[in-house]
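Every protein chain except one is present and positioned as in the full complex.
Take a look at chain A:
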Amino acid sequence: MNVAKTIRYGAWAAVAVLVAAVSAVTVMKFVQEDVPQAATVQIGGPFELVDGKGQVFTDKNLNGKPTLMFFGFTYCPDVCPTTLSDMQGWIENLGPKADDLNFVFVSVDPERDTPDVIADYVAAFDTRVVPLTGSVDQVKKVVKDYRVYARKVPLDDGDYTMDHTAAVYMLNGDLDFVGTISYQEPEETALPKIRKLLGS
């Protein structure tokens, strides 16, 4: 065996070790990130709400596809419009792959967000986002089952605002909670999360 060959073998061996090490770290990271919170706390589950046309919409209507779900309300000046705008950006970015996901906006303020109000609000951003509302009890159940924080806070003159969870929920095709995309999270981290959700 000549020297050149030895060096070449040595170099390839080094490359193999490096690749193995990198993959191991990547896999470990992947596994760590993937530890579902759902394993310890039950988040999510079946629901029954009403869509923008006033028709019954349940978890069955998600057709077993992964879902990005946001909880908001139409009086919301900031988090809700910017999140819907983000969703619209994700949909554009994903292209045809966006069809393999559900995008859902659930009102936590059913008293003011009637089906036609929430339908118009959401459609102004992207018609592929499904607007959902429901009776006070229906929404209350989803808020509870999905561990969403939603609280009515009185303002002057009988008006009120809603404190609410600002993150976008990621649910897999079995409706298991797999994580969130936080408010104002940049596309650079949000999109890989969504692609991973699509692959799961």
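In this section, contacts are C-beta pairs under 8 Å (C-beta built on N, C-alpha and C of every residue); 3 or more make two chains touch, one makes a residue touch a chain; residues count from 1.
Methods note: contacts and distances are computed from a predicted model.
Peer 1: For the chain not present in this complex, what protein name does its UniProt entry give, out of "Isoquinoline 1-oxidoreductase", "Peptide/nickel transport system permease protein", "Copper(I)-binding protein" or "ABC-type transporter, integral membrane subunit"?
Peer 2: Of the names offered in "Isoquinoline 1-oxidoreductase", "Peptide/nickel transport system permease protein", "Copper(I)-binding protein" or "ABC-type transporter, integral membrane subunit", the one UniProt assigns to the missing chain is "Copper(I)-binding protein".
Peer 1: Who touches the missing chain here, A:90, A:103, A:121 or A:146?
Peer 2: Considering the complete complex, A:121 is the one touching the chain left out.
Peer 1: If you put the missing chain back, which residues of chain A would it touch?
Peer 2: 74-79, 81-82, 84-86, 88, 112, 116-117, 120-125, 149, 153, 155-157, 159, 161, 163-167, 180, 182-184
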